[in-house]
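Structure, as structure tokens:
Removed from the display is one protein chain of the complex; every other protein chain stays in position.
Naming follows writing order (A, B and C), and every chain is counted from residue 1.
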Amino acid sequence: MAKRRFKAQIVGATGYGGLGMTEQLVRHPEIEISALLAKTDTGRPISDFFPHLRGFCDRVVEEALDERVGQDADVVVFCTPDRVSMQHAPRLLKEGVRVLDFSGDFRFRSPEEYERYAQRQPSVKGQPHLCPELLPESGYGVPGLFRCEVAGAALVGNPGCFSVAIELGLAPALRAGIVDPRSIVVDGKAGVSGAGKKPAPAYHFPERVENVTPYRVAAHQHAVEAAQHLGRYAGSRVGLTFVPHLVPISRGIECTIYAQLLEPTRAERVHELYCEAYASEPFVRVLPLGVSPGPKAVHGSNLCDVSTFVDFENDRLVVVSSIDNLLKGQAGMALQNLNLMLGIEETCGLERIPVYP
Amino acid sequence: MAKRRFKAQIVGATGYGGLGMTEQLVRHPEIEISALLAKTDTGRPISDFFPHLRGFCDRVVEEALDERVGQDADVVVFCTPDRVSMQHAPRLLKEGVRVLDFSGDFRFRSPEEYERYAQRQPSVKGQPHLCPELLPESGYGVPGLFRCEVAGAALVGNPGCFSVAIELGLAPALRAGIVDPRSIVVDGKAGVSGAGKKPAPAYHFPERVENVTPYRVAAHQHAVEAAQHLGRYAGSRVGLTFVPHLVPISRGIECTIYAQLLEPTRAERVHELYCEAYASEPFVRVLPLGVSPGPKAVHGSNLCDVSTFVDFENDRLVVVSSIDNLLKGQAGMALQNLNLMLGIEETCGLERIPVYP
Amino acid sequence: MAKRRFKAQIVGATGYGGLGMTEQLVRHPEIEISALLAKTDTGRPISDFFPHLRGFCDRVVEEALDERVGQDADVVVFCTPDRVSMQHAPRLLKEGVRVLDFSGDFRFRSPEEYERYAQRQPSVKGQPHLCPELLPESGYGVPGLFRCEVAGAALVGNPGCFSVAIELGLAPALRAGIVDPRSIVVDGKAGVSGAGKKPAPAYHFPERVENVTPYRVAAHQHAVEAAQHLGRYAGSRVGLTFVPHLVPISRGIECTIYAQLLEPTRAERVHELYCEAYASEPFVRVLPLGVSPGPKAVHGSNLCDVSTFVDFENDRLVVVSSIDNLLKGQAGMALQNLNLMLGIEETCGLERIPVYP
Partner (left out) sequence: MAKRRFKAQIVGATGYGGLGMTEQLVRHPEIEISALLAKTDTGRPISDFFPHLRGFCDRVVEEALDERVGQDADVVVFCTPDRVSMQHAPRLLKEGVRVLDFSGDFRFRSPEEYERYAQRQPSVKGQPHLCPELLPESGYGVPGLFRCEVAGAALVGNPGCFSVAIELGLAPALRAGIVDPRSIVVDGKAGVSGAGKKPAPAYHFPERVENVTPYRVAAHQHAVEAAQHLGRYAGSRVGLTFVPHLVPISRGIECTIYAQLLEPTRAERVHELYCEAYASEPFVRVLPLGVSPGPKAVHGSNLCDVSTFVDFENDRLVVVSSIDNLLKGQAGMALQNLNLMLGIEETCGLERIPVYP
């Protein structure tokens, strides 16, 4: 008898996040899309909003009415802004429906941690969590660091895109205790798709061409997220200065991470340490010494590429981590988490070779 | 008992064409790569030249010695410049090895046709074909027009990238006889990857940014190829003026095709005609009237999108056709041809959703 | 005694058109800016909206109140959408204030011509001109074709950006009578800045990258404008099919123009004809045969580059014309017109070398 496929609802289907989730699931052998829901842009096939989907997915987008959310679904994936999923999660979990959320709502395991994040996230500033009692049971969806929190979990917070690159880039060094956890500087470069599908002056094509623009300097919410999770992973309080920059690419994140080495360390030693740390991670590639091709080498895939360097004159570690912000930084990671939540092979549906050039 | 997989050799593996072919075959269920061959860049894993392949294909590139070509292979795919495959094809075919060629060597079915092409192709100008006797049995690899030439064939010429876009855009109108076959203007825009992996001043990043440059104005070899094949497909002598332009994108071709309508025709009538013509084509999408999203909607896929318009004031048909030049215009089409040559399901391995945005 | 400088008001100062006009006048030796006016974005220095202007122009933007328009000004430059300047022009002209308008309001010399344009321009569709009596006395601001209409004029309509490229590209051939005026096809490629400063989905960075998109296929208002003015310049009814495309550049227009030659003509003959036609034009460069570097070679300048080709197999003329859409296609042309209107040396303030690379 054919195995029953899991049913997934995608809420916020017409944004870039929802699009990514749709693409990941359209051909998944064990999960099927049972509904595409959205606030606006409803009543027409998803391929009207995203013409590249024509023939692959022409399902009509339905209005995200409260009662519709969770109906006929084993799992609901919220590809929505902050404070949407927290309005639905308590009911859904009670009904036995799993929840995977793309926003910051369930990325933290205590109300205090959430609060520190919320102070930095402009859209939620000063507002308390609506269901703090759920936080301790939520899993933080970075399997490379917290796989056991995600496997089989009913509630998972999908991580922020920059947080993924920062955490995977720093975790081995912090855990090994070779760098000063208060000395960290992260310089991030991100494609414009990270800002979503909604046009705004900063994302207007003529303004971005031939430009590199820092934003939320030392004030980005993903820095708080990364610092907190790295702290609990490595068992030390982490202080990091993070400056993200918009660069004229559509997708891709590159983070260059600087940290003071506690003692002089050879580049080969650091490299070994990273190779060991990620030896069995399916989607992290520690590149050979001296190789750092940038996010183009992971474009269209769920991979994170990590390169390590040592500035021996200044005893500083330099790590470069690269991801596709819409996949490893969002929908690809989400499918990896979904697979783990549902007991499916972790890599299922995620084997795409990067698109190059 | 498990079915034996076909073995394919890729010659010219370290160029963009060879890369594309490698990517198409790495996970193909019925074809396996038996060797990657190249003239230069040998002795190291292919993933040293293309870091995104690390973990997907780390096979060492071997030197393309004459005697190695065809060894342990059911089919040899030549991803090489003009006049390479014609040096090997007679022997290989005699040995029962199939040949698929990316260059212009076997795109024509008679020496006369080849000669007209060769006059336009700067790299081969004035040189005669080395095995003209093979031309009548070669298939022209555009299944949408000439599927029966390709299915089961031992020798197939993979088409030029622009030719694909022009032919699929014009074929239905020409066959239906609604346009003057001597009135055709094709304005092409192409990504820089179409020029291959070798750097040159015209492809230097600073020179391409913020620019649009016509080249080989009314002198491009793909125009001859398209005119000849459209002529034999539609049964009329075709005269077309073709101007390709480099635009600052990496991959993608958009052709805007203009043709004089023989009599006033409604846009809906033309649209129906195209929909019917391509109703059963697996990789051609005739878009709804008024929709023309450009090559980004087929980026990373084997699709050709076709949009039709009518300038009713001037009784002119306008067709827009968009492809990914490295897939539908090269390696994707090649796999479609390979599948047909080997009796495999035509769409096998070609189901990727376009990457967007 | 020092010569009095002319005073110019710029209305619509915070759009790209107003920005361009401001930049042209900031250092003009004979014209000074007497006010920057706008509907929104007022009360702050213009350099708050355009940080690159800091130190060059920090004048506060004032609200464009009706009574303020024309005050303390010899000329008002309207960098505003259609139907704004026509509300002010009658009064201003009566008061002896000259008017230069960037919209379509005064580009036509008869109500009939305006009406044909207005049917194509979505924003004004079906609305009658408010002061048709002024049209016969307005000059059409393309000095290369209609210098005498502009010199000393009190009211001038600055041309559409595509119209400039089309008209300068075609005028010599049409006037010489070497091409069929009904056979013309124009394929235009334009930078996104042509759509203005206001963000919209089509101009969102991630949507434009790696794409080429046709729009208003055979329905763009600049085609009507160009056809009408070319018709009166050349004395023949002109029919042209025009398809503009958005390409991923910020500024620049390239038009590839195709026209049937009435008889076989050598490329050298056409080239001579163009060289003669533009021998004394200060801002048109007819390039050597075979050279066509694209709009990057005029980036940041008031130049129009014209290249001519002949497809001798199909007896078709191909002309490539390239401009900077924000300068030759807008603010540079406007200053050239202003200079002529005010009796200043035509080239004054327009001598910038293009920025390359």
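Please note the rule applied: a residue touches a chain if its C-beta (ideal position, glycine included) is under 8 Å from a C-beta of that chain, and two chains touch if they have at least 3 such contacts.
What you are looking at is a predicted structure, and each value in this text was computed from that prediction instead of being measured.
Chemist: Considering the complete complex, identify which of B:189, B:220, B:251 or B:285 is in touch with the unshown chain.
Modeler: Only one of B:189, B:220, B:251 or B:285 touches the chain omitted from view, namely B:251.
Chemist: Among C:61, C:287, C:333 or C:350, single out the residue that touches the unshown chain.
Modeler: Candidates C:61, C:287, C:333 or C:350; residue touching the omitted chain: C:287.
Chemist: Considering the whole complex, which of A:306, A:320, A:335 or A:353 touches the chain not shown?
Modeler: Once the missing chain is taken into account, the touching residue is A:320.
Chemist: Write the list of chain A residues that the hidden chain touches.
Modeler: Touching the missing chain: residues 182, 185, 187, 189, 191, 206-207, 209-214, 217-218, 239-241, 243, 245, 247-252, 254, 256, 258, 292-296, 299, 307, 309-311, 313-314, 316, 318, 320, 322, 357.
Chemist: List every residue of chain B that touches the chain not included in the displayed model.
Modeler: Residues touching the hidden chain, for chain B, are 16, 191-193, 197, 199-201, 203-206, 208-210, 248-251.
Chemist: Provide the residue numbers of chain C that touch the chain removed from this figure.
Modeler: For chain C, the residues touching the absent chain are 16, 19, 23, 26-27, 50-56, 193, 209-210, 250-251, 285, 287, 291, 293, 296-301, 305, 351-357.
As a convention for this text, only the chains that are shown with their structure count from here on.
Chemist: Quick one: compare the interface residues of chain B with those of chain C and tell me same or different, with half as the dividing line.
Modeler: Here the answer is same, because the shared fraction of interface numbers exceeds one half.
Chemist: When the C-alpha atoms of chain A and chain C are each averaged to a single point, how far apart are the two points in Å?
Modeler: 46
Chemist: Could you tell me the distance, in whole angstrom, between the mean C-alpha positions of chain B and chain C?
Modeler: Distance between chain centres, rounded to whole Å: 40 Å.
Chemist: Taking each residue of chain B in turn, which ones touch at least two of the other chains?
Modeler: 209-210, 250-251, 293, 296, 299, 357
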